[in-house]
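All protein chains of the complex are present and in place, except for one that has been dropped.
Let's turn to chain A:
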């Protein structure tokens, strides 16, 4: 990796521990405010909750320390803080609904999901010793992703909720398999692109100055992608299809380095958006609600009611918010899920919204930094895919409620109510931690996994795929030449470009 500088990086486990203390303080502080202001006072449940939160933080930190000692120290505390904040706000929404006579137990369920998500992430870190193992399952992941996406369309299994058929019933619980499909597709795209990116980038006819790949190279990718898009359109899951489309274009761009893909992608997107608005009434309604949200006739027709109520909530929050528990977030439909960001913005104000956005931004940038740091192309693409999908998801959700783009239903990672989203996002965090461990271990002066080696040795080891040596068994399982070949190709492409 020509661009990676062998700078000295601290392992960061101590930083992670300190940041986790802050994250716990945010989680517990928010919960305490909610209980005090909206829940009729702080009770004994806060004590039990605090013990659980701190125990989970200690457990997560310990697992990372043992199994991914060089992993990025910011990802875990950031995800922890967002999850804790989300739990507090969802609890607050429960109180808000209760005050209006609607009994809900979103927080109780979400607490279970958070525990499952964090334990699931620990399990992934514990079991998956090297992310490159996943490359073996490139096509499996593609098929699994498609199956997961299609499950809700199967009669008897799938359930339609609020017009979108994206849920399945499992053990009496609703599950959104699409959330997991997102990770599966990231793995599939990464695996496929890393194997075929040279041919995708270099072979094929040139049309209008854009080199189109040969159909046999692009074929499988295009089939899976088009199928997934079709399924999501059929499910009326606009937000997810937007996210999925953007993710695909971004990963294609990163893999091939061809800006032309982005231009083609954006052009197709624009055409698709116009076509969808013309063909589908529900899409046209979204556009209408977006462009003319405050127009009385649009508002009275109910199209923009939810959006406008969310805007009112955010406006009443102003710069510093009403304070946790003192606003009226319960007035907005789906305040606990799709509209959790306006709920947060109302009670924590613009300040709180900025802080949360900054936290997300840091997470995404750490994911992208991991992608730059890791040397194998597969790992790079997974990290880019996971990081960019999170960024895009937040853009779609927050952009939707602030009228930057039309409103589409998507969950806000870690914050919004929903088990599938919670578990899937924690698994994504686990994958990022795993990749960052590899990325940073090699760039760290500190010896890896107990081995004592001087800094120079560690740096020298860089050149010959360090960290993999110890995992010879896994290395053998990984397709031969995974690590050096694509990167060499990348450099070759870069050099060729430079030479021209």
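Simple rule for what comes next: a contact is a pair of C-beta atoms (placed from the backbone, for glycine too) under 8 Å apart; a residue touches a chain by one contact, two chains touch by 3 or more; residues count from 1.
Operating definition for what follows: contacts and distances are computed from a predicted model.
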Chain excluded from display, named as in UniProt, from "Aminomethyltransferase", "Cysteine desulfurase", "Multiple sugar transport system permease protein" or "Peptidoglycan glycosyltransferase": "Peptidoglycan glycosyltransferase"
Option touching the unshown chain, where A:398, A:415, A:428 or A:441 are the choices: A:398
Of A:80, A:245, A:339 or A:360, the residue in touch with the unshown chain: A:360
Absent-chain contact - pick from A:34, A:238 or A:255: A:255
Positions on chain A contacted by the hidden chain, ascending: 1, 3-4, 99-100, 250, 253-255, 257, 294, 299, 308, 311-319, 327-328, 330-331, 345, 349-350, 353-354, 357, 360-361, 364-365, 368-369, 371-372, 377, 380-381, 384, 387-388, 391-392, 394-395, 398-399, 402-404, 487, 490, 494
